[in-house]
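Here it is, the structure, as structure tokens.
Heads up, one of the protein chains got dropped from this complex, but the rest are sitting where they should.
Up next is chain A:
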Amino acid sequence: SSQFTYFILSVSSNLAKQEQSIFELWGHGKCPEELYSSLKNYPVEKMVPFLHSGSTYKIKIHTFNKTLTQEEKVKRIDALEFLPFEGKVNLKKPQHVFSILEDYGLDPNHIPENPHNIYFGRWIADGQRELIESYSVKKRHFIGNTSMDAGLSFIMANHGKVKKNDIVFDPFVGTGGLLIASAHFGAYVYGTDIDYNTVHGLGKASRKNQKWRGPDENIRANLRQYGLEKYYLDVLVSDASKPSWRKGTYFDAIITDPPYGIRESTRRTGSQKEIPKGIEKCPESHVPVSLSYHLSDMFFDLLNFSAETLVLGGRLVYWLPVYTPEYTEEMVPWHPCLKLISNCEQKLSSHTSRRLITMEKVKEFENFSDSFLLQIKL
């Protein structure tokens, strides 16, 4: 498994305008030699998808607190010749944009000869009052208690290699935050959730000043708000442990944040007779909330479901909760059809964190032999 590093650039050019961009960091140094060395250490297989001969690209330079001449800029770009760029340069509409970022400090009266830091990365998304800021949770119409930070949802879509005309599915969709990022990249989206009220946009509002979720507060309305309604396929009220999909492979990516009992209660339908106290019930709600869902069962189901319904090469991206003092790599769920691509930690508290796990389907699911292997492993 390997790590990904992201660089979020936040620039205020004037009081009214704040720009934010997300880059996938490929190299960094305090001087050019360190940067080149760092780039040479970046795994080639991670570069190749964006540099191959069928692709188009452009390299930009951003300098902070200094202005470079055109000649100086060209020199810096030329110095990166050692990178395995095989695509064609397209300055107007490149498929991939790379940036060299040079930081000359914050004092406009003392601009150093050489930058303090130089970064090189692949541009993923731009903030500029459109993406990250406007996708910010405060402005989004419909938020639940666990609406994810907008930046992280873009990172998840990036890990899922979400692209135009893909079908992306979130089996624990909640208020649909993760679908927005995928729709932004041109994918068509599906979501399911066991909570009837959340899917329909009913029930107590999560935003402080509101009493009831209005008729425009549901997942479809969220997508409409960003002009992405055309990517909304459907949402269903469904128990992720008992999926309703027919046999077949049709999802290009499954991107999800499963409930893990820290903020939202984990539930699935089952045979327990008593309904726990404190569960809100709307007249139309008929969710038979019962058994507490063991964490390991949920991930077993998720990985199995992904192995069955992802296309070959499709990706599963999900958060795995971790009790840090006891964590070992063995705890990351395994499946014979899914290859672990990355495992990135986000600390939540002194003893807990969660890990963003990315897996890729590398083998078709064969019922008998794969289930057998899974039994042994568990």
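A few remarks follow.
Just so we're on the same page, a residue touches a chain if its C-beta (ideal position, glycine included) is under 8 Å from a C-beta of that chain, and two chains touch if they have at least 3 such contacts; residues count from 1.
The criterion applied here is as follows: contacts and distances are computed from a predicted model.
Only one of "Myotubularin related protein 7a", "Serine-threonine kinase receptor-associated protein", "Multifunctional methyltransferase subunit TRM112-like protein" or "GTP cyclohydrolase 1" fits the UniProt record of the hidden chain, and that name is "Multifunctional methyltransferase subunit TRM112-like protein".
Within the whole complex, the absent chain has one touching residue among A:I59, A:I194 or A:M359, and that is A:I194. Checked against the full complex, the one of A:E102, A:D170 or A:D239 touching the unshown chain is A:D239.
Although one chain is not displayed, chain A still touches it through residues 164-165, 188, 190, 192, 194, 196, 199-200, 230, 233-239, 242, 244-248, 250, 269-273, 284, 286-288, 290.
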